[in-house]
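Omission of a single protein chain aside, the complex is shown with its protein chains in their original locations.
Order as written gives the chain letters A, B and C; numbering starts at 1 within each chain.
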Amino acid sequence: MNRLDIQLPGLDLKNPIMPASGCFGFGREFAQLYDLSKLGAIMIKATTVKPRLGNPTPRVAETPAGMLNAIGLQNPGLEKVMAEELPWLERYDVPIIANVAGSTTEDYVEVARRISTAPNVKALELNISCPNVKQGGITFGTDPVVARELVEQVKAVSKVPVYVKLSPNVTNIVEMAQAVEIGGADGITMINTLIGMRLDEKTGKPLIANVTGGLSGPAVKPIAIRMVYEVYKEVDIPIIGMGGVSCVQDVIDFMSAGASAVAVGTMNFVDPFICPKLIDELPAKLDELGVKHIKEIIGRSHRP
Amino acid sequence: MNRLDIQLPGLDLKNPIMPASGCFGFGREFAQLYDLSKLGAIMIKATTVKPRLGNPTPRVAETPAGMLNAIGLQNPGLEKVMAEELPWLERYDVPIIANVAGSTTEDYVEVARRISTAPNVKALELNISCPNVKQGGITFGTDPVVARELVEQVKAVSKVPVYVKLSPNVTNIVEMAQAVEIGGADGITMINTLIGMRLDEKTGKPLIANVTGGLSGPAVKPIAIRMVYEVYKEVDIPIIGMGGVSCVQDVIDFMSAGASAVAVGTMNFVDPFICPKLIDELPAKLDELGVKHIKEIIGRSHRP
Amino acid sequence: MIQQERMTVVRQREIAKNIFEMTLQGQIVQEMTPGQFVHIRVSNLLDPLLRRPISIASIQKDSNEFTVIYRVQGRGTNVLSQKQIGDEVDVLGPLGNGFPVDAVQEGQTALLVGGGIGVPPLYELSKQLNDRGVRTIHVFGFQTEEACFYEEEFTKLGETYYVTNDGSKGFKGFVTDLLNELKPDFDVFYSCGPLPMLRALSSMYENKKGYLSLEERMGCGIGACFACICRTEEGQEKDYVKICSDGPVFEKGVVKI
Partner (left out) sequence: MIQQERMTVVRQREIAKNIFEMTLQGQIVQEMTPGQFVHIRVSNLLDPLLRRPISIASIQKDSNEFTVIYRVQGRGTNVLSQKQIGDEVDVLGPLGNGFPVDAVQEGQTALLVGGGIGVPPLYELSKQLNDRGVRTIHVFGFQTEEACFYEEEFTKLGETYYVTNDGSKGFKGFVTDLLNELKPDFDVFYSCGPLPMLRALSSMYENKKGYLSLEERMGCGIGACFACICRTEEGQEKDYVKICSDGPVFEKGVVKI
């Protein structure tokens, strides 16, 4: 019996563990390290209509128990992703969640329409929350009306279920979640990074060339857990939780708070084998918790 | 020559270092450890009209490079603070910043009116941002119109300058800062804690009795620095910066980003001597940076 | 006086499953009394961040040493258990108010009841009571035999009974079950352990003088942050106490447990 499988709109997951978008490229590098078919799914790097070269360097900085990044959605563009990256990934038995980004509604719609036709793309992750792109990007993620409309338009063209990735940089995360649910989202992924900054010690100038960067890693986990917990109570669509996952207990925590699956971002850099390790460690953890199937712990924080 | 003194509305600071509200009680405990006159100022614990017993325990939980707290503004109430705590603090040559809290405008106004008459209270810190009180509290801190009106009313009764403490749990921190500036705030203190959660590993239930708690400590520093940096650019009133200060470099960072003084919260628990240590270490740091007076570094991140 | 000191590890060993005994050397030992605790920073880095409260298990003033006994539970105690002889540990202490040794007179009998990791502070207490000519009876509850420690040490000081939940050592059951059978004759009791045990003891010995040592999650450990509050019973002067600075030891009946 598989104690770890999870069914979500469009996604038949062998297990609830997947690398988070932007932290795993298009899988090629990690494929040198382990068999990608082991993963529950792969969230590939944000794809935009045109290739993007991203922000100037330095693009990353370490912070206490976390890191800042301002990659700037560097990616080879829709054409190349469709022609090279996705077909290459077909050799693995793993569903792909395509992270869709853009600066205008038209951009998002175009990427969604095309990329959702790739045979191994089983779901889209609408990235309305990247804090590192200057135009548009962030407003989609902080205004519920704009977000809802975008989701409606993307849903109208996508061949596969659409998950919307929420930004934590808002006063009211529940309002955002409800807006995208009304817009027709099939699921929610959360959280993206928090906007942060680090200064150069000598000059006092921002260390990241883009001035601000997105904060991720264990430092943000308490915020992510809180948001998943709040959103779970108020929406009926499933949540893929992320933000600081660094050990198997964190997976349990996110699922307890209400996530149906869990993505791992930053920690892939610290321990490149973390995803398969977590998958291997889960059954013993279930035993410890006296649980037969991992589904049983989804949302247990909320049970009386 | 004193290389560390800072002049702010109502406050003649020997140095820019002060303990943050709620992390130092009313000073009695730390007075056992060192001479409080050494400090630039003391931000005393939130005071409300009536005594408050606060939230049930557990009230704190550790997180990666941070902690959560939900004390719930426990305090002996305005009468006792005026009659016992503030007079006791008069033995020290240190300006007191009184943290004013409440659930209604009337509460805030009442505390502000009375506490601002205490001889050693040189400024108020209007706590519109405590995430751990259920009624009112948090909306003051997330709605710019409500915040501005509250500031106006408090300014009308206060005998001393009023600093407003901003919540980081907002989409747009600059908007909040501008609102309180228009409302007449003499300064801004920032940031209060971020709303977070931790779950019990075995049960999956919230570990903190209050369910959510406020995240503080080094983990939040990148967010705090970013917010100080953004606000400094858009307001003309001074900022007292805080959020994760753990070493002298952090003091430099906050001041570089635009703070005129710096408060230390959580790290008082980890190293109870941190405030005097930072004060002692600052001159050598100024030498290292080739700076005569600490004022010279305020806002240096923004200089071309 | 509360001090912060970098103390040196002079001994560290596992004395039961996941239970470590560590001896530290430094000046602040001179100020320690039984039932007080220290607040230990296990790393100079930012993770784990907070200090860990650990009871003082024994005090050797002549050699400037004191001993703690702790269970490896989470990340902090795990880091602590990896310290080696010669390593330095940042200790804040001594903290709080310990057991009043003079609440019982020479020739009288004290009953010491401990549960699990609540046993350690009772060791220094027992030593000091015995030094004062007080007879001590020790009744300690543990989960299983594997978790038991210090039997020899306590036996030297007085009558000693071990109780385990699974009966793998000594009496099977809870300490209160054994006490019901034993019906020991004593003047004052001192106790440290899980709340249900403290509650049961308090009602069992309603008419006896007794002292309880409590636990709560802590921030500062010195009374400044209001993390470790406990409500008091009706009729007390204050509505609440701080476990770190008013306690951790309270006379029975003072706090709501």
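Quick note on the criterion: contacts are C-beta pairs under 8 Å (C-beta built on N, C-alpha and C of every residue); 3 or more make two chains touch, one makes a residue touch a chain.
The structure presented is a predicted model; accordingly, all values stated were derived computationally and were not measured.
The hidden chain, counted over the whole complex, makes contact with A, B, C.
Touch with the chain that is not drawn comes from one residue among C:V79, C:L182 or C:I257, which is C:V79.
Touch with the chain that is not drawn comes from one residue among A:L11, A:A41, A:A65 or A:A179, which is A:A65.
Touching residues on subunit B toward the chain that is not drawn are 64-65, 218.
One chain is missing from the display, and on subunit A it is touched by residues 22-25, 28-30, 32-33, 45, 51, 53-54, 57-67, 69, 71, 74, 217-218, 246, 266, 268-273.
On the side of subunit C, touch with the chain left out of the figure occurs at residues 43, 45-48, 75, 79.
We take it that only the chains that are shown with their structure count from here on.
Chain centres were defined as the mean of their Cα atoms; on that basis the chain farthest from subunit A turns out to be C. Chain B has its Cα centroid nearest to the centroid of all protein Cα atoms in the structure. With centres set at the average Cα position, the gap from subunit A to subunit C is 46 Å. Centres computed as Cα averages put subunit A at a distance of 34 Å from subunit B.
Among the residues of subunit C, those touching two or more other chains are numbered 46-47.
Shown for subunit B are the residues that touch two or more other chains, namely 63-66, 217-218, 246.
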